[in-house]
Every structure is written in C-alpha cells, then in structure tokens.
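Here the complex is missing one protein chain, while the rest keep their positions.
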Amino acid sequence: MLILHCPYCGVDAEESELAPGGEAHLKRFGPGSSDEDFEAYMFARKNPKGVHFERWRHAYGCGKWFLAARCTATLEVFGTYKAQNPRPHPDIVAAVKAKRPGWEGWK
Amino acid sequence: MSLRLTKGGRLIDRSKPLGFRFNGQPMHGFAGDTLASALLGAGQAMVGRSFKYHRPRGIVASGVEEPNALLGLGTGARFEPDQRATTTELFEGATTTSQNHWPSLKFDVGAINDKLYRLFPAGFYYKTFMFPRFAWKHVFEPIVRQSAGLGEVPKDADVDRYEQAYGYCDVLVAGGGVAGLAAALEAGRKGQRVIVLEQTPHWGGRAMVDGGQIDGHDAADWVAAALAELKAMANVSLRNRTMVSGVFDHGYVIGYQRVGDAEPGSDKPRHRLWRIRAGQIVVASGAIERPISFAGNDLPGVMLAGAVRDYIMNWAVAPGQRLVVVTNNDDAYRTALAALDAGLEVAGVVDAREAASGPLIDAVKARGVRVYEGHGIAKVKGRAEVTGVELCRQAGEGTVVMELACDAVAMSGGWSPAVHLWSHCGGKLFWDEAAVMFRPDHARPPTGADGEAMARIVGAADGKLRLCEIMEEFGLGAVADEESAIEPVWLMPARAPDALRFKAFLDYQNDVKVSDVQLAAREGYESVEHTKRYTTLGMATDQGKLSNINGLAILSDALGRPIPATGTTTFRPPYTPISFGAITGEARGELFQPLRRTPIQGWHAARGAHWEPVGQWRRPYCYPRSGEAHGDAVKREILTTREKVGMLDASTLGKIVVKGPDAGRFLDMLYTNLMSTLPVGKCRYGLMCNENGFLMDDGVVVRLSEDSWLCHTTSGGADRIHGWMEDWLQCEWWDWKVYTANLTEQFAQVAVVGPKARAVLEKLGGMDVSKEALPFMTYVEGELGGFRARVFRISFSGELSYEIAVPTSEGLAFWEAVAEAGAEFGITPYGTEALHVMRAEKGFIMIGDETDGTVIPQDLGLGWAISKKKEDYLGKRAQQRSYMTDPDRWKLVGLETLDGSVLPDGVYAVDAGHNANGQRNVQGRVTSTYFSPTLGKGIAMGLVRRGPDRMGEVLDFPGDNGAIHKARIVDPCFYDKEGEKANV
C-alpha cells in the first residue's frame, strides 16, 4: 500500500486516503477534433512497466487532485506535484533521470 | 509413549493446572502449556488423520510450522476449526477435537485410502474425473465435496470482538529472539521509534533452549537484561503474541495480535490486526528445521529434533522414553543431550554423514550413546505409533542392517532460514551450497518508496545458525559450540526403491510423498510452480514450511539439475493463517459499511418502513400498514398521492452549490443544456454526460443568484458528481473562478405531491405558494410554517408538486408539521417504489434503470435537453462519433402488453435469426416495468432498435418457462401527456 505526499496539505497520505485517477497530463480533445486525436485522448492509455505519471486525489483529506511520478514495477516514488502543471515538473523529471539514466522521457 | 516429566519445564507453572478436553476425554496441563505440549504431556501422540490417505498423524513441530496438529477448538459460537495446537495457548476448559476422520480418530473408514495409495498418485483428480463428462456433476463432485475440506465450518455467528489498529515507527523488528532484541537495542539506543513484534508469548527465541553465551553472560540472562533495557525505553514498544503476517509496499507491515485468545469470554478483543508503517523493517524471524524423507516419517512419534528438545526443556514433556535421533548435521546432537539430561534413553544417533566430529558429537558419544555414521533409516516401524526403526546404509538402497527399538524419532535435515518476510515484498535469495540453504541476498533487498532497501535481515533468518555468527553483526561477542559441516540429505536412503519412496512424506498436511514429486517430474512438470500445483506440495495451511525445500530438492534431483536452477515457489502473506475476524476488524454487523441516515430515518422506522438501499442510504420503499402486502402499500400510496396528496423524504437528493464569475460557463460545460441563461429564481432539468458521451446523472438546476446555482443530483450521485466537478475545476479549468460546496446533508428535503399539495402548504402558512407567486419550475426562499425554507416548484410525478428544503436539524420537525397539516387532506408518506412507478407513468427516465453507462441522452428522446448552440460540453465530441449517431441505436419507447400484464424486468425483445453463439438475435430490452395502479395495467419502458420510428409494432419478449410476452411499442408517457396536472 502506497504512501504519497500531498503537495496541497503536506500530509504523507496512505493509499486508503487517496483515490486514483489514471494517467496524468492528458490533453483534452473536444468537438472539432479528429477521430484519431479523440481516440488518443479518450481511450489510449500508457501502461508502462517503469516510470508512470498519474493522477491521485487526496479524497479523504484536503480533496485536492495531485500528480505523482512512480515506477510501476518497484513502486518507487520520484515525487508528487500539483495538478496544475501541464507537464511533469522539472524537479520531478530531474529526479527520475537521476534514478533511471536510460529513461526515455515522459511523452 | 509421550509423558510429562516430573522436573523441569521453563515455561510451565505446575502450581496452575488447567483442565481441558480432547475428543471429549478430560485431560490436564499447566499454565504456560500450548495445546500441543498439553496433549503430549497427557500421552496423546495421535492428534488427527491426514487429509488424503487418512493416516494417523501426531505432532511434528513445536511452532508455526506444525502441519498435523490442527484441531477444532471451542464450542458453539466460539468454535473454530484448524487451530494449530503448537501455537495455541492452553486455557482452562479448552474443548478440542481432532479432524479428518469418521467415525472416530482410532477407527476411521477413510483410512482405506491409505491401502489404496497406488490409486491416488499426484494428479489423481485431474486424471480421474475427466470422463465420462456427466459423472463429474452427479458422481464425482458430490463425493469430493463430502471428503474435501479441513475441519468443520462453524455454524454459529462468532460472538467475539476483533479490531484493527494503526502503528508507526522508524524501525519494526519482526521477531523477539536474540537477533531481534539486539537490533531493537541498537535502534532504541539511537532514539529511533521501535516496535518489536514476537509471535509467541516468550522472548529470546531458540537461544533460551539452546543456550550459549552472549557478551559474557548466559544467553537467558542477556535476554532478560536486554528486555529490561528495552522496556525502560519510551521510544520502544514490545508486543508479544503478535506475528508479522506480511510485509508490503512502502514499509507497510501487517501484525496479527492474539489479544484474548487464551481468555475466552473476557472483555478483550480476540484478535487485533496491526497496520504498521515502518521506516525500516528488521526481519529476525529465525529458521525452521527440515524433516528428512524416509519411509514412515509421518508416524506419530516422529518429530523434528528441535521440537523434541523444545518439548523437553520448555514444557517438561518427553515425546518418548527411548529416542532415536536421525540427522545430517550437528545441531540434532543437542536433542540427544537434552533427552539424556532429562533422564530419557537415547537408543542411538543415526548420522547420514560418513564422518563427522565435534564437541557436540563427542559429548553424546561420551554419554555412551552409539552413533551410526553413514547410516540412514530404511523404515519406521509401527502402526499408529513408533515402535522402532530399521537402519540401512545411507548410500544404499535400503537393505536393513539392524533394527533399533524406540518410541520416538527426532529428525533433523538441517535448518532453513525463515525468509518469508524478506521475500514478501521482493527480496531475493541465493542458494548456499555449503550451508545447504536458500539465504537472503543482501544485494537485492525489498525496496521502499525511495527505491532504497526497506528491510534488513538478521540472525538465523539470514542463514546465521550459530550464536557467535548472529551476534557478531551487533558487535557482541558470543560463545557457542563448534559444529562440523552439514551434508545435504534429501532422501533416506539415497537410492530408496519405490516401496520406500511411496511412504516417505514431504508434505504431511497434503499427503505429498517423494514418489509424487518424482512422478510429476516424469510427467513433464519442470517448473517448481507447476509441480507445486500438480502435486499440491506446499499448498496446505502450513504453506510448505516443512516441505518446500525438500520437495524442490527432490524435483531438482529428478530433473537432473542443481537446486538454484529449480528455484523456490513464491512466498506470499500471510506468514501463517490469520483469522477472518482480524481482517474484518470492526466492519461487521451494523458497522459492515456506513449507513447514511436522513433526519427523518427514525420516523420512517417507527412507521414500519420497508427499506430500499440507495447507495449507502436506506430509503423507505413503502410504508406497509399492518397486514398489508408491499405491493398493496405501493398501490395505496400512489393512488392517494394522485388523488389527494403524498409526501416523500427526498433528503438524500444531492445538492451542490456552484458559485463564481465563471460558474455559468462551467455549468454549460458540465450539462448538455444551457444553464448560464437560466434566470434567477428559475429551475431547469439538466443532463450530465461523461466524456464518453454517456448519460451519468440528471437533476434540476436552480439559479440562486447572479453568480450562484444549486445543482440537484441523483440520490446516490452527490459525492460522485461533486468529485467530478472538482476534478474538472482543479485539473482542466483551474484558472476559472468557480467554487463548489456539497450541501446535500445541510438540507432535509420533503416533496409534497398531489392535487392537494398547495392546500397543505397554505395550511402550513407564511408563504405565498399560489400559481402566480410560485409558478411551475421556479423557487422561492422564506418562512414556511415557521421554518427557514426554500420551496421549489418541481415535479417528478406529473402532479402538482413542491419540494421544500429546510435545515437538516429541523428536518424531522418540518416533516411532522407537514404530516400534521396534511392530515385533513388525507396525506400519506410514500416510498421510493411509488416514486418510481409515478415517474414511469410519466415516461421520466431514471438514471440506472434507463441508463447503464452505454446510453446517450439522444437514445432517450432527450434531444430537447441538449443545447444545439453550445460549441462544447462534456460528452459532445463523443456523441458525434458514427456509432453514437447510428440510426439503428436502441432508443427509448413505451411498451404495453397486449393483455395488460406486467412485463418481466430486463427481458429482451427477440429478432429474426441467431447470432454466432446460436442465441436468438435481439432488438431491444425492458428497462423499467411496473403495474400502474393509476392506469390499472402493466406499463414499461424499454430501449428498442429504431424504437420511436416503430410505434404500434408488437414485439416478442421471451420470459421464463417458454412464455412469450407480446408488447406493443407506444409513447413512453402513459399519464397526462399534456402536463396539465403539474402546471396548476
């Protein structure tokens, strides 16, 4: 069972206080978008064995959504950051690169 | 024959005798006994029969690894099967029963299986029950079910209390032996928060029995001093009777505390599950002794050598009076010495090694005991207990060279580190050829949230079997006897023929023999995981604590490859079985899940409401009067409401306030229709879709002020929809200025419905609720009958209807005031079923009935509620996909049976032809179906392919027992199509 640091209220919350929200940094495609773009937004999800960026809500705590970078294989957490970042925070990217030199990047 | 010795026993208190029963037989033991030591002390060697062959079985071990001594314990509501006698503390009045036999332990019909062992090899079930096919259901399964299972299922509800607790520490030490205590001292002295968990009631582990010196003191004295120091530290907590059951991600550790097990009926909880977060986990879980495989190694009286000396020294119990020790290592000689010290006879030590020497061996020889080097046991003699052993050369095929009379055999195949907790969360092992064991690989530990090692493993669990090795890690000097090298012995004798291998047991509990594993290898099961499942080796409740290493060594040998190439099976929590009670904790009975109550709940209950669960709410389904059937109550409630007036507790309805400069824009994105244009004081019905286009919630939206709206959601949906709003506001449109608040529980809401509704409100008084002052789909705020109230003119029934929200704290008082005011008009409370029927009569959809996560608003004839003007709303893009605009989609229609009967719920309308699976093609299904008391006939709604274009067509709906229900496609609105009744 994971522990993730909530960047809003500062609590190290265990998983039972959190609700998962799937892949982070999706770009929304609405009316007027191509079928391909909409499909990618709506259905295509990464499922890496390795570094993954994902959404979590501190559901039983402050109620805020935040983002986490986590290794799906080892469950190592590289950091959490606020949901208003359109792309992984540079500090997080640096933390991942330091631990996973061969990492191909988040996109 | 086992017996209680007259002297010794460091754990028992002879001044406190305790009476107990075994299979009805009164026996007695002492305070400090386990059930196992008490049974042995009372001379009871045979404690059960084995699972498959029903062979007589006795106690093998003294701890968690015991495979045989599983007993039924307690009676009635405190009965529990499969209690491990070696880890259950004796208490006064304990009632125990043995398992797996009929009619009695001594005479058991199932024992015939043992004579037929050649018919029951590994994979017997897979091979036998395949053909003929019909036989499984009618012949094999009933027989297998009859004989399957271990122990009896309790019949009464458990009366005991169980609980959970959270714990936090820097260092969690799993195991209170000398290594664990040393690690705890190290961390405790540094000021770290330490929790030490020990599964037994006692501290010090094996050192208390095996002795030696630590830091210049006798081991027992060092343990006492260490405990005293730890107890004095405020940052250290010591918990005995608490087993570490599992180690999980991010330092999560589950501890299983047996709080009141030995005090049934006390005010203590029986078990407590600890959910601990540890910065670091120290695994100090010791080692488990291995049996040796020889013919008859399962007879009562054959025990692990370590267990034999545990029984002698801890509980003053002699497993026999004349022992044979059989071993491949020096440690077992300690058992011979312990037996001699206790005044027992040792008939000989059978050592498989050709030559071994050392102080322990010399000491045994010096006491006049003969050591048979290079020998093994060909066979143990005896039927239900040991009478002797036949010796042979270990290197040979079992030719008997001599016989030793004895009544107990102490065996040791060496010790395996208990690496379970290290392995649960990914710690790896390596095979140490010289030490003949799998050891933890310190270079590949389990890792935590930071990617670094989260566990350290010490002591015997780390493969350090000698005291001086163990204590060196902690900078403590220790003295222990020198020992010569162990030699691997997986089968005795090495080239044992079939006849011997058929009776050489690996897994006692599941009755797996050496021959079974060899058969599996011959049949192609090369993976240890496959062999495990094929033979059931290690799959019993002891999870192979005794059998796994021996079994995989036999498998490796059969496959002709080294042991590390075969590898181990996966270690999974729990370490030993834990109670369902502990896992459940407080979540049982009324606390199984939260029950949400409206302020009017008690009133409903007092009126005998029949309940319907709606999310975690429980709403009145109807209010049957005495002797009234539910269906009749629903009918009465509907007719009274339609003809006079009814009242409904609608407090569960979701109520979310949305406020801010961008709130209108936000709601336009959330709902399919326009909410930004709703005038202040007005109400509008709205639909919410997910991004996949599917309808997810509906409700009335109210414009409270220029910049605030009140959104009503479905009863079960308030939290979900509030979360949905926050998700979009926080993550996608986080620069929009909108705040939300979920006020669902701030207000009790009462619907007053029916032609007399206005009269009831006027009687309450204080507010103008006339058609002019409060037209349909508007709201007003003020005082009604002395209550602070918001009154909404909305209708879900087609009748003149008001929904009144008052502060929850005044909800009951308001409800009672309405009931009182309505009495003269014949008001009745009505439940959810009446609500459902009335909305269906009007053709109103219900989320969850007409929708199922695959239905878009366009399917439901709700196009009028979808704005054509808006460029975007959640779900719009998805609704433009070709599949969603397909004219062949199933769409909402009304359905009317030709004979006025009620259609069964959920039935399908069949079409011509069959699909690829040979099933009838379908063209629609029933989504809601009721008897309408208003219309006096059955009504239904359904989704039908191109339904609205097919008015008047008759469809076939096959029901149960070959019945075909014929129903005509009609308009879904069955009642007051013009809507005149609501708008008066």
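The letters A and B name the chains in turn, as written, and every chain counts its residues from 1.
We take it that contacts are C-beta pairs under 8 Å (C-beta built on N, C-alpha and C of every residue); 3 or more make two chains touch, one makes a residue touch a chain.
The rule is simple: contacts and distances are computed from a predicted model.
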| item | value |
| --- | --- |
| Choices "Glycine cleavage system H protein", "D-proline reductase (Dithiol) PrdA", "Sarcosine oxidase subunit gamma" or "Putative carbohydrate ABC transporter (ATP-binding protein)" - which one is the UniProt name of the chain not shown | "Sarcosine oxidase subunit gamma" |
| Candidates B:77, B:159, B:591 or B:984 - the one touching the absent chain | B:591 |
| Candidate in contact with the missing chain, chosen from B:617, B:890, B:930 or B:975 | B:617 |
| Touching residue (missing chain; options B:269, B:398 or B:544) | B:269 |
| Contacts of chain A with the absent chain, listed as residue ranges | 8-11, 13-14, 16-17, 59-64 |
| Residue ranges of chain B at the interface with the undisplayed chain | 161, 163-168, 193, 260, 266-269, 275, 277, 585-587, 590-591, 593-599, 616-617, 657, 659-661, 708, 737, 739-741, 743-747, 788, 807-810, 812-813 |
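Operating definition for what follows: only the chains that are shown with their structure count from here on.
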| item | value |
| --- | --- |
| Distance between chain centroids, defined by C-alpha means - chain A, chain B (Å) | 29 |
| Complex interface listing, chain A residues touching chain B | 1-3, 14, 19, 21, 28-33, 35, 38, 42, 55, 57, 59, 63-65, 71, 74-77, 83-84, 99 |
| Footprint of chain A on chain B - complex, ascending | 248-252, 277, 426, 447-451, 691-692, 723, 726-727, 730-732, 734, 871-872, 876-878, 880-881 |
